[in-house]
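Left out: one protein chain. Kept in place: all the others.
Chain IDs A and B follow the sequence of writing; residue 1 opens each chain.
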Amino acid sequence: MTRPALMAPVMLALLVTAAPGPAAAQVEAVNFENARQEDLYRDLIDELRCLVCANQSLSDSNADLAADLRARVYEMVAGGQSREAIIDYMVKRYGEYVLYRPRLSPATAFLWFAPFAVALAGFALIFTMAKRRSRQPPCTAAQSQQARALLEDERHW
Amino acid sequence: MNRFAIPLLAFVVVVAFLGVGLTLKPRELPSPLLGKPAPAFELPGLPPAREAFSSAQMRGDVWLLNVWASWCAACRTEHPLLNRLARAGTLRIVGLNYKDDAADADAWLQRFGNPYTHIAFDRHGRVGIEYGVYGVPETYLIDRHGIIRFKHIGPLTPDIMQHRLLPLVETLNGDSA
Partner (left out) sequence: MIPELGHFALILALLMALLQAILPLYGSFANIPAWVAVARPAAYGQLLLVALAFAGLLYAFIHGDFSVAYVANHSNSHLPLLYRISGVWGGHEGSLLLWSLILALWSGAVAAFTRHIPDRIAARILSVMAMISVGFFLFMLLTSNPFARLIPAPAEGRDLNPLLQDIGLAIHPPMLYAGYVGFSVAFAFAVAALLGGRLDAAWARWARPWTNIAWMFLTIGIALGSWWAYYELGWGGWWFWDPVENASFMPWLAGTALLHSLAATASRGAFKAWTVLLAVCAFSLSLLGTFLVRSGVLTSVHAFATDPARGLFILIFLGIVVGGSLALYAWRAPALAAHIRFAPLSRETALLINNVFFGALCFAVLTGTLYPLILDALSGAKISVGEPYFNFLFAVIGAPLALCIGVGALLRWKRDHIARLRRQLPAAALVSVGAGLLWPLAMTHHPYSLNAGLGLALGCWVMVSALLGLRERSGGWRWRNLAHTPRSVYGMTLAHFGVGVFIIGVTFTNAYSVEKDLRMARGETVHLAGYGFRFNGVSDHRGVNYDAARGELVVSKSAGGGRRTIALYPEKRTYLVQKNPMTEAAIDAGLTRDLYVALGEALDGDQVWSVRIYYKPFIRWIWLGALLMAGGGLVAATDKRYRRRARSAAGEATAVPPQTAGQAAAG
């Protein structure tokens, strides 16, 4: 653990320049009353972002602040707090930036829905195209010649 | 419109965003605490001799909370500015000594001067977490009603001091005077 990990971001931007930044994985022994709490803890430290790192979750980071925040999450989980309460606590202090799973809001609606919209639009397009194409009149002479030329390949396909 | 031009248009939009992206600073995070009440806290003073500090003491005053540590190199660059501010007596500066060794911190102040009216000793960074501190130094301006009005991450500069912090202090002081 090194202190400089907590320097001003300005300095960090200068320092964290070399290729891959992370080095040693931090290992802390944690104990929980039950498996549900342990799962919640592991989920949370995977989904919360280490603020001083380039792009790492709390669990992946060995920065000093990440260790402090892990400890805080641990306390809150062990203290019986709910997932939502812990996430709220972090967002209140560090902003939405701390969440790797962005919460659904008007600003993130595009993020969450656009990929599905793209897929659905694609399927709709295929469906109408296939309908149209299957009902088309027989192809022109040139096309059928082309098709014959390709026949040899088709046999194996 | 030609549907084959759609990819080109989409690309133009992406490139525009990437171009804007080059001018952004992805690492500068706005604090969600701006405009919110500053978290209340009580901490022992910096050992050995300084008295304990409670944020309640500052009620009714405009004050500056400066998060610093002796291991933080950037703190040294902003320190003369804080000293000058303290000498001018514009406002009270409270130091939050963050995850530091008490003896180191004390020696550091001996060497570079002490602009702080109070120094709260946050040995384990607990109050730091309450304030969403992630880079040291950080500076918070808190108004009479205990609301955070301004936050700066990284060392203060004369420019920020002159053009942002001091004008704001003036307005805040004028508000209920």
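Convention: a residue touches a chain if its C-beta (ideal position, glycine included) is under 8 Å from a C-beta of that chain, and two chains touch if they have at least 3 such contacts.
A quick note: this is a predicted structure, and the numbers were derived from the prediction, not measured.
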Neighbouring displayed chains - absent chain, whole complex: A, B
Residue in contact with the excluded chain [from B:Leu24, B:Ala49 or B:Ala88]: B:Leu24
Interface with the undisplayed chain - residues on chain A: 1, 17-30, 42, 46-47, 49, 53-57, 59-60, 95-102, 107-108, 110-112, 114-116, 118-119, 122-123, 126-127, 129-131, 133-134, 136, 139, 143, 146-147, 149-150, 153-154, 156-157
Hidden partner interface residues of chain B, rising order: 2, 4-5, 7-8, 11-12, 14-15, 17-22, 24, 26-27, 29-30
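Convention: only the chains that are shown with their structure count from here on.
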Centroid distance [mean C-alpha coordinates] between chain B and chain A, Å: 31
Residue ranges of chain A touching chain B (in the complex, touch as defined): 3-4, 6-13, 51-52, 64-65, 68-69, 72, 91-97
In the complex, chain B residues that touch chain A: 25, 27-33, 69, 71-74, 99, 124-125, 128-132, 134-138, 153-155
